[in-house]
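Missing here: one protein chain of the complex. Every other protein chain is in place.
After this line comes chain A, so read on.
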């Protein structure tokens, strides 16, 4: 639904853009901040801009991911291209702001735009295993290839540029392939900087979404059994029942917790007594990061990218003469 508060739409209302009025109304509240997830509110902003932030978080914040895989030896069951695909999807803990994009057509890769990783592992039989054991953990060495086996190989002067950096996959326990004795994998990987629009492996968020704050109004006072039924219709915690003068009266306690299942409308008696709506400009964002960058950094980067886009067009407007 598009916003309709444009100047001229409603006579008598002055809806023209006013930066001061926006700054007076706008606020951000951080609700919950965990390891890799952030939940925050933006109040006073419009859908178009909130959606722009969400789209940028998903598709245009750059990260580093494995792009080229040089396979020297792969005698495992997993095919080369499947292995390369799996390696590309592994999130790499490397701050993408320290690197540049690779130029088009540049095959080799320089120090400033490429990270090199090596995965070299060979499975062998364990001579000390018991005769009748059938547990692969006992029988074989190295039969599970995890992401912790990927090692960083510094290119050129990267050891000087990043003296105390430790580039490795975010999670050590991602299973890449399974091996049996005699099979080995020997690959060299190049990581480059890219954006989610190009390939989903470059997306820095597990997911980024927003919802609007629900607005539940009781059109009439609801009492006794109807109040009990009403409380069951909504998610727990939304409606609370108070004892006023001996009667149980329902009251909306916390509309934020509601998941909007619209169960109320299935009951004939309660259908007309409740109005379900959404607060138009109160957005509850939920950003979960894959671990490469913390979620608050991701949101800041997304806002900066939107500013960068505007700046790009402003510069073009000024430099190119308009006919």
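Keep this in mind: contacts are C-beta pairs under 8 Å (C-beta built on N, C-alpha and C of every residue); 3 or more make two chains touch, one makes a residue touch a chain; residues count from 1.
Just so we're on the same page, contacts and distances are computed from a predicted model.
Undergrad: Between "Histidine-containing phosphotransfer protein", "WD40-repeat-containing domain protein", "GTP-binding protein" or "DNA-directed RNA polymerases I and III subunit RPAC2", choose the name on the UniProt record of the chain that's been left out.
TA: Cross-referencing UniProt, the chain left out corresponds to "DNA-directed RNA polymerases I and III subunit RPAC2".
Undergrad: Just one of A:129, A:253 or A:303 touches the chain that is missing; which is it?
TA: Selected residue, touching the omitted chain: A:303.
Undergrad: Touching residues of chain A against the unshown chain: what are they?
TA: 3, 6-8, 15-17, 19, 22-23, 26-30, 33, 40, 42, 45-46, 48-49, 51-52, 55-56, 59-60, 296, 299-300, 303-304, 306-307, 309-311, 313-314, 316-317, 320, 322-323
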